[in-house]
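Left out: one protein chain. Kept in place: all the others.
Per-chain numbering from 1; labels A, B and C assigned in written order.
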Amino acid sequence: MSRVVSFVRQPIVVALVLIVLLLYLGEALSPGFATGGQILRLLIVASLLGIVAAGQNVVILGGREGIDLSVGGVVSLSAILAGNVMNGADGGILPAVAACLAAGAFFGLLNGLGVTLLRIPPLVMTLGMLGVLQGLLVVIRMGIPSGQAAPALSRFVTQPLAYGIPGIIWLWIVIGILLALMLNRTVFGHRIYAIGSNEHAAYMAGVPVKLVRIALFMISGMFAATAGLCLLGYSGTSFANVGEQYMLPSIIAVVFGGTSLAGGKGGYTGTMAGAVLLVILQSILTTINIEESGRQMVFGATLLLLMMFYGRGRAMRA
Amino acid sequence: MAETATVPTYRRAGGIGRLLERYPFLPALVIVAALLLLNGFFSPNSLTFRALTGLLSTYMALILLAIAQTYVVYAGDIDLSAGAILSLVNVAIVVLMERWGGGAGAVFLALAIGLLLGLACGLVNGLVVAALRLQAIVATFATSIFFTGLALYILPVAGTPAPALFWRTYGGRLFGVPFVFYILAALVILLAVMSRTRLVTQLLAVGDDQQAAYQTGLPVIATRIKGYVLCGLFSALAAFCITGDTASGDPLVGGKMTLYSVAAVVLGGSALSGGWGTVVGSLLGALTIGLINSVVFFMGTPSEWQNFVQGLAILLVLMAGVLAGRRARS
Amino acid sequence: MSKLKLSGVSKAYGATLALRRGDLELMAGEVHVLMGSNGSGKSTLCKIIAGSVRPDGGKIFVDDQPVTISGPRSARSHGIGIFYQELSLAARRSVEENISLGKLPVKSRVFIDRSELRQRAARYIGLFDGVCGEGFSADTLVGNLRPDQRQLVEIMKALASEAPLLIFDEPTSALDRAQVERFFEILRDLKRRGRGIIFISHRMDEIKAIGDRVTIIRDGETITTLNLGETDPATVIRLMVGGAGDMPASQSSVPAVVEGEGGTALTVRDLSGRGFRNVSFEVGRGEILGFGGLHGQGQSAVLRAIFGAGSIASGEILIGDSRFDASNPRDAIRRGCAYVSGDRSRDGVISGRPIIENVTPIHYLRDRLMIARPGKLRAKVAPALDSMHTKFASLFHPMGSLSGGNQQKVIIARWLIDRPDVLLLDDPTKGIDLSAKADLFALIRRLAAEGLGIVLYSSEDAELLGNANRILVFNGGSVSRELTGADRTRYNLYQAAYEAA
Partner (left out) sequence: ETFKIGLSNGWVGSEWRTQMIDEAKAAAAEWKEKGVDVEVSVQSANVDVPGQIAHIRNFIAEGVNAIIVNPNSPTAFDPIFAQAKEAGILVIATDAEVSSPDAIYVGIDQTAWGAAGAKWLAETLGGKGKVVAINGVAGHPANEMRVAGYKSVFKDHADIQVVNEVNANWDQAQGQQAMQNILATYPDINGVLVQDGMAAGAWKSIMDAGKAGQIAATGEIRKDFIDLWIKEKLNSGATVNPPGVMASALNVAVLMLQGKELKEPAKAGQYGNALYLPIPFIDSKNVAEAAKQLEGKPGYYSYTSSLSIEEAEALFK
C-alpha cells in the first residue's frame, strides 16, 4: 500500500498525470488540441526545451547552488554559428555540429573555471556570462553573413524519421536514456550526486570535485548548443536572441521534474516530463482566446499551483 | 560592568581582512570611486554636480530595487519578481493619480496605495516561498508573470502621464538642493535605522542556517515573509522613483531591472547564499552598473562592441566583488 | 514534583521507528543522564522535548501540567533550553549575537539593544574564562572558531536561555579536559539552583562525574532508570546492549601487540604547516601510533596535512620508502593513505544518497572504475559493512536514515574494500557508542596485525592507552613527549598534555 502511495507521489508520475489532464483540458477548450499530430508537434517543442533542461539539470544536481543562466546565450550563439557553418548545405552539418559543441563546451568551461577556481557563485558567474554572450552575438552578427539550416537538419527536426516520430524526439529519448544511465550507473554520475549533496565529504573521499563541476558546466553548454542547433533546424534560419526564452523555463522544467535546486537530489526522467508539461501548458494558453493580461495571470497562477506538487522544501519541523 | 573586563578579547591579526569583515562594501566603494574617476578622465563633464545629480536620479530606482533585493538575499532567498512589482506599482499609482486629478492629495493617496500594493505583492511572495515552501527562484518567477499580467490589466499600454506636481518635485530642487539628494539622505538614515532592527539580524541568522535558526526558536517563516514584505515595500519606493524620473506609467518598465538588481546585490559584496551582506553595498553595486555603462561609452567603444564590453566589465567586477567578499569572510 | 515527565512518546521517520516508547521523569536539581547506543533514539527524544521534532504519540508534562510543544518557540516558553548535538549556530554572526539569538534583547520594540546584548554575552563567556582558547571573543564570527569553541558557544547559548530545564545532547564531544571540568562546575552550580538537566555523553567517566540518575534507552525504548551511585558501568553497559550480553572488550588494560618486523609504513620528517611545526615520527607496519594531548594542539592538522587536505610549509613524508607529497586527498588515496575524520557530517557523510554510494567512492578511485554495477558493488560492500556490525535496512536506503554512529561505521567501511597501507584516524569514535567502539578497535588491531601502519588520534585517553603501541603527546603544535612501553600511563598522559599550560 505504502509502495503504491510512494509510487503515485513520485514527481514523474505526478507530471504524467497532469500532462494527461492538461491534454484533456486543452481538447475541451479548443477541440483539435490533443490530436496525434499536434501532440507530436508539441513534443518537438518540448524536446528543444528538454535538451536545454538536460544541461541545466546536471548543473543543478551538482549542487553548490548550481544553476546555469547562460544557456539562453549559448543556444542563440549556437544557432547562429550553425547557420553560418552549414549555410543551407547538408554537407555542412557535421562541421556545424562540431563547431557548436565546441563553442558550448568552451563557454561551459569558462563558467566552470569561474565557479571552481575563482569560486564565484554559479548564478552570478552565469548571469555575467549571459551578458558577455549577448554582447558577443552583436559583435558576431556584424562580421558574418547569416546562414540557413541544411535541409537534412530541418527534416530531422520537423519530419518523421522512424515510426512516424521526428528525429529530434528520438534524439531526446536517447539523451534521456543516456543521462539516466550516466546518473545511476556510472562512477561519474555517482560523483555528481556526491558533490551535490556534500562537496567537502566528496573531496575527502577522493572525488575530483573541481573537474567534475567543470565537466557539468561543459555538459550544460554542450546541451544548450545542441538545442541551438535543433532550434535552427526548427526555424530554418538563425537570428539573434532566440535562446533567451529558454533560460528560466529550463529551470522550471527541472523543478517540475522533482530535482531539488539545492543539488544532489533528482534525475532527468522527471525533467523530461516537466518540459512536456510546461510546453503543453503554454500551448493551451495560446489557444484559448483571452486578453494577454489574463493569460499571464492564469499562467503565473497555474505555475504556482503546479509547483505545489513538486519540490516543496522540507518542513523545518521533522 | 565589572564582568565585561574579564572577557578574553584576543583578536586575529590581519588589518584588511578585519576591515572587510566590518565593512564588506569597501570593495564596491573602491570600484565606484575608480569608475567615477575613469568617467571623469574620459569626459570631464560627467563629474559635474549636474551630471552626478542626473546619475543619482536615474539610478535611484535601481538602487532601491537592489536594496529591496538585498533584504530577501539576507535570508538566503531571492525575488525575481521585484521588477514586476515595480512595474505594477508604477502603473497603479500613475493611473490613480490621473483618476483622482493629480493634486497633492491625490498624489499622496496614490503613493500610500502604491506602498500597500508593494506590501501585498511582497506578502504574496513571502507566503508562496516561505509558508508554502516553494523554491524561491521559480516561485517568484511565476509571481512575476502574474504581477506583469496584473500591470497589463491596469494599464494595457504605456502612456498615462504622471501629474506634473509629482515629477517636477522629483526632478526639481528644494532650497537649492536637488530633491534626489534629500531622497538619498532619507534613504541613508532609513537604512542606518533598519540595520539596527532585530528583523535584520533575524533575516541574516535565517539566511546563515535556516534549520539552526528554527531550532534556536527564531520565527523563521515569519521572518522570511517579512523579508519579502520589505522587498515589496522597497520595490514600491523604487517605483516611485522611476515614476518621478519617467513621469509616466509603463507596464513593462521594470522587466529588465530584476536581474540587474540581483547583479547589484552581488557587486555590493553580499552573499547570494544568505547570511552576509550590506544594503550600502547594494546601493554602490547599482551605481557601479550605471557607471560601467557610461564609462564604456565615454571610452569611445565602437557601438557593436559596447554590449560585449559592458557584459565583460560587469562579469569582471562581479568576480572582483565576490572574491573580495570572500576574503572578508575567510 | 517532577520538572518534566514524558510518557509513551514515540516517533517514526518513514519506516524507521526512531523512538518506540520514551518514558522519562526529570526532577528539579538533578542531572539526568540518557545512555544508549548509537541510534537508540536519544537525540530524537531530546528534539521532541525541544520542539524541533514532532512526536507521533505520547504525553509530555511540564511541572505536572500536560503540555503540547508545537515547536522550538513553544518549548522555550515552557522553560526548555537545549544544546543540539549537531549545534544550532549561525556561522556568520558573532559569538555575542549567537548567544542571544533565541531571544534578542530589544528596545523600542524593534531595535536590538546592543549594550544588553554585550552584557549578556559577557556574563556567559565569563563563565568559561580561561578555557575558551585563543581567538575567542564576543565579536568573533562563529565560523572562525574551532570546533571545541563552537561547542562552547552552543553551551553558552543553551545557558543563556536561563531555562529551568536544560538539555545537553553530547555537549562535550569536542571539548578538552579543562573545558569539560569548567562546564561540569557550571552544571553543578545550576543543579544547586534547582534546574533540571538532561545530559548525554558516551564517555563513562563523564557520566560518573556529573550524573545523578541514568535512564537507559535501547532500540528506541527507555528500559529503566537507575541511581548512578548505586550502579556500576558494567551493569549500565549490559542494559544498553541488551540481553545478548556480549560485553565490549575491555579497553583500558590490554596494550596492543608490539610492532612486528615489516619495516616502516609512514615516515614524517620535520613537518611544518598551519597549526603544527617540526613534527617527526615513524609508524611501523603493524604499529598503532597514538596522538594524544589536549584538543586542537595540532594532531588533526598533522593528519589532514598528510592526507593532502591541509597545508604543508616544509618537511618530508614517506610512505614505505617512497616520497609522498599528496597535494590533495585523491593523490593520498591513490598512494594507499586512508583518513577517517571525527567530523563526519562535514568530512564524511554524503547525505541524501544511498548507503552503498557512501561506501564505494574510495573503491571507484582505487580501481579506476567507470561503470557502477550495483550487483558487483554489493558483493564488495557487504563484507566491509558487516565487519563493523553496521545496522542498516538495505544498501539502497538513504544515508540519512542511519544514526550518527552507524553513519560513522559506513564511513570507516569505505576504506576496507581496498586495503590502504596507512590509516589515519582523526578522533574516529566521536559520537560512537560503546559496542561500536569495541567493534572498531577490534578491527583496527586486526588491520594492524595485517601490516597496516595506523595513526590514531583520540580525545579519549582510554582509547589511546588501550590501543596505541606508542603515544606522541602534542602541545602547541608540536610533539612534546613520546610515551612508550610502561610509560603509557594515564598519569603521564595528563602530565604531558598539561605540561606547557
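Here, a residue touches a chain if its C-beta (ideal position, glycine included) is under 8 Å from a C-beta of that chain, and two chains touch if they have at least 3 such contacts.
Since the model is a prediction, treat every value here as computed from it, not as a measurement.
**Student:** Write out, one label after another, the shown chains that touch the chain missing from the document.
**Tutor:** Every shown chain touched by the left-out chain: A, B.
**Student:** Which one, B:Ser81, B:Asn125, B:Thr143 or B:Thr246, makes contact with the chain that was left out?
**Tutor:** Counting the whole complex, the residue in contact with the absent chain is B:Thr246.
**Student:** Pick out which of B:Ile93, B:Ile137 or B:Leu152 touches the chain that's been left out of the picture.
**Tutor:** B:Leu152
**Student:** I'm checking contacts with the chain that's been left out. Which of A:Pro151, A:Gly236 or A:Gly313 qualifies?
**Tutor:** A:Gly236
**Student:** When the complex is taken as a whole, what residues of subunit B touch the one chain not shown?
**Tutor:** Those residues of subunit B that touch the unshown chain are 43, 45-46, 48, 51, 54-55, 58-59, 61-62, 151-152, 155-161, 167, 171, 242, 245-257, 260, 290, 293-294, 296-298, 302-304, 306-307, 310.
**Student:** Which parts of subunit A face the unshown chain closely enough to count as touching?
**Tutor:** 30-33, 35, 37-38, 41-42, 45, 134-135, 138, 141-142, 145-148, 158, 231, 234-237, 239-242, 244-245, 282-283, 286-287, 289, 292-293, 295-296
Rule of thumb we're sticking to: only the chains that are shown with their structure count from here on.
**Student:** If you tally contacting C-beta pairs, which comes out ahead, B-C or A-B? Let me know.
**Tutor:** A-B
**Student:** With chain centres taken as the means of their Cα atoms, state the distance from subunit A to subunit B in Å.
**Tutor:** 31
**Student:** Quick check on subunit C: which residues sit in contact with 2+ other chains?
**Tutor:** 52, 71
**Student:** Give the residues of subunit B touching no fewer than two other chains, as numbers and ranges.
**Tutor:** Answer for subunit B, listing residues that touch two or more other chains: 211, 214.
**Student:** Would you mind writing out the residues of subunit C in touch with subunit B in their complex?
**Tutor:** The touching residues are 50, 52, 71-73, 75-76, 82, 84, 87-93, 97, 101-104, 106, 110-112, 118-119, 121-123, 125-126, 129-130, 132, 134-138, 140-141, 143-144, 157.
**Student:** What residues of subunit B sit close enough to touch subunit C in their complex?
**Tutor:** Within the complex, subunit B touches subunit C at residues 1, 3-4, 6-12, 21, 196-199, 201-202, 204-205, 208-209, 211-219, 275-276, 329.
**Student:** What residues on subunit C touch subunit A, complex-wise?
**Tutor:** On the subunit C side, the touching residues are 13, 47, 51-54, 71, 307, 309, 328-330, 333-334, 339, 341, 346-353, 357, 360-362, 364-365, 369-373, 414.
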